[in-house]
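Taking it in order: structure first as structure tokens, then the write-up.
Only a single protein chain was left out; the remaining protein chains are all shown in position.
== chain A ==
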Amino acid sequence: MSGLLSSGSLLRRNPRLLQVPPYLSFLCIAIGVAWLLLLPLDNYSRRTYISENALLPGQVHTYFAGSDQNVFRGYKREVDELVEKSNAEVNDKLEEFFKASGLKVARQKYEYRSAGETYSGENVYAILHAPRGDAEEAIVLLGAWTNVEGELNKSGVALVLTLARYFKRWSLWSKDIIFLITADSRAGPQAWVDAYHDTHQKGIQSLPVKSGALQGAVVIDYPFDHRFESIHIVYDGINGQLPNLDLLNTVVAIASGQMGIGASLQKMWQHKDSYKDRLTTMLRGMMNQGLGHASGPHSSFIPYHVDAITLQPFGEGWEDEMAMGRVIESTFRSLNNLLEHLHQSFFFYLLMQSNRFVSIGTYLPSAMLVAINFTIMAIFLWVKSGAPSTTNSKVASTDKKSGPLSIIQEGDAKALIPKQILEETEREFFLPLAVVVGSHFLGVLPLYLFNHTPEIMLPSVFFIFAIVNNIFPFLISTALIRSFNPSHQQYQLIKAFSLLFLGMFLSSLATLNFSLAFLVGLLAAPLTYVQSFPNRPITTTLFVILLSLLTPTTVLLASSFYWNLGVGEVLKEAAFGWDVWGMNTQVVVWCVWWPAWVVGMIQLAGKPRNEKPKPEKAAVKS
């Protein structure tokens, strides 16, 4: 009996077993989502800890105080006077300041073009050579002239200037320190990092002066004058890459442990350490990671494996700019202690509080389960597509003597099995493959369209595309039926290939950008259950409405409405990300998710050819 059971061909046709996969894949999605919701609990997340022995955070006295405050005020006044000046004039002055502190200064012009707009500016930076070091490594202190919101980073720039002067007085640096002031927070840092690693496009100047390999970067974003309450740490990198957790832990340990300043993440200005707050922080982090955009000047450093974070003071409190300076000083002393690149701690993590995280081993199954649901369904459809269309499951299971029998032998065991079970119909490959591959290639069209349309035309192009998008699958479907009249098997195969590709892609993406894989997987989940329902118009309509709500264009529209942004703005940002940051979220959306959706719609609108032996519907139902 066991020999019989283990026989693959029998298993494949086991009617009970064939009922399992749809439920199984639904279970995968449910468990995947539940898993994610469990993560903020104490039992599943862990407290952060410093892994790198060398860092020794907060073990040094900081001396940035006293007369340096007067220096800061001086620089602050100078910066205030530069407010209305042009980029070049500002840099002339900044260069003067850096030179007065005894540092080597250089400048870099850059120009990017994206969505019909030009982004240009000039970065200025100064290098403090480690007096007793060997110039093989460097750390960067960055203050952008304007921050991500476009505000003038006046206290931040003044603080960089003051710290440059202050750091120059110490002789204990083992690495060079680069003080960088970029013209803006989005293009400038990218131009500088690209040029530092000699991967810059044309339009961007090479750097005249360089130092050693970058070991870390800290960005100060301090656009106001008043005292602050605590520090907001921004850590997301481009394409969902993250800095080493040790860097973040170091800053948190220094800020809260040594200086008594709180640290918060993901714009959670209040965090009560409740389940809800933890979950919100985590979901916001996932959203930033999934979008893959630059959340601050530090983001551009991370793809080069330079661990970087942005520190933003916020709130009304009694901490002054010198406290901020001391946090930076202590952080730099810790980074200075490093003997090798940060590598001990995690690169893949979800944070739910400044001192609580889950690592990849704990959260990965969640996205994997969602991705696997597609694969299970794909395999199931493949198996089913091989069954002869006349097969009625009831015949196979109960009425054993009805059909011709054949002998199966496995080892010593032999069995008589109805021939029907063993039959395998020939699968017609060409059409399904052509449809699936074709739709994926078609994805290049919106990808190109949205990344190369000038800004003014973006909203209109988008709306035209959104409308076309909702009609287009029906057109394709009609054309298919007219010219090829696909069989039921061919529809099954179309779906199988599409889901197979989706499942494989998402499970590999989950290891790189967990959040994006999870979000796309969740939004594409209904595709698992989409098929043609020829005689059930209500079901079909419901599915059409559901899919129309979950198409990339609608999701984009809904989310831009939710965040109070214009569609044009979002698309412009996406195009900027594509052109400047090398963001590849669009590729996932237009070349993976969208084609899968199109194929799903084709299924819904499809009408399988009527084959003479009728009980096709029964087979579909099972």
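Here, contacts are C-beta pairs under 8 Å (C-beta built on N, C-alpha and C of every residue); 3 or more make two chains touch, one makes a residue touch a chain; residues count from 1.
One rule holds in what follows: contacts and distances are computed from a predicted model.
Hidden from the displayed complex is a chain whose UniProt protein name, among "U3 small nucleolar RNA-associated protein 22", "ATP-dependent DNA helicase II subunit 2", "Alpha-1,3-glucosyltransferase" or "Peptidase C13 family-domain-containing protein", is "Peptidase C13 family-domain-containing protein".
The residue touching the chain not shown here, chosen from A:101, A:123, A:337 or A:439, is A:337.
Between the chain not shown and the residues A:133, A:446 or A:600, the one that touches is A:133.
Residue A:60 is the one among A:60, A:106, A:259 or A:481 that touches the chain missing from this view. The chain not displayed touches chain A at residues 53-54, 56, 59-61, 130-133, 170-174, 333, 336-337, 339.
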